[in-house]
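Entry: subunit A
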Amino acid sequence: MAQFFAMGGYARFVWPAYGVAVIVLVGLLAHSVIGYRRAQRALDAEERR
Partner candidate 1 sequence: MQRFANPARFMRLSAALLPWCSVAAAVLIAIGLFGALFVAPPDYQQGEAVKIMYVHVPSAWLASLVYAVMAVASAVALIWRHPLAHIAAESAAPIGAGFTFVCLASGSLWGEPMWGTWWVWDARLTSVLVLFFLYLGFIALANAFDDRTRGSRAAAILAIVGVVNLPIIKFSVDWWNTLHQKASVFRMGGPTIAGSMLWPLLVMAAGFLFLFAVLLMLRMRTALLRAKLRALRFGT
Partner candidate 2 sequence: MSGFAALLTRDLRLAFRHGGDVANVVAFFALAVILFPFGVGPDPDLLARIAAGVLWVTALLAALLSLERLFDADFQDGSLEALSLMPVPLEIQVLAKCVAHWLTTGLPLTIIAPLLALVLHFDAAGYPALVAALLLGTPVLSLIGAIGAALTLGARRAGVLLSLLVLPLYIPVLIFGVAASEAAALGLESRPHLLLLAALLAGSLALAPWAAAAALRQALE
């Protein structure tokens, strides 16, 4: 297990690389979903008026 996380000594490069990818892509996804839900709610509210 420890060997896996150590990545042959390159851990401090490999994991941040995967980390950046996760943060950016999940962040984009979250931003897109939140924006979508917000727009949906606003439109529903406006249509009900």
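Selection criteria: all candidates are chains of the complex that A comes from, given by their letters.
The rule is simple: a contact is a pair of C-beta atoms (placed from the backbone, for glycine too) under 8 Å apart; a residue touches a chain by one contact, two chains touch by 3 or more; residues count from 1.
Since this is a predicted model, take the numbers as computed values, not measurements.
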From 1 or 2, the one in contact with subunit A within this complex
1
Under the definition above, what is the set of subunit A residues touching candidate 1 in their complex?
4, 7-10, 13-14, 16-18, 20-21, 24-25, 27-29, 32-33, 35-36, 39-40, 42-43, 46-47
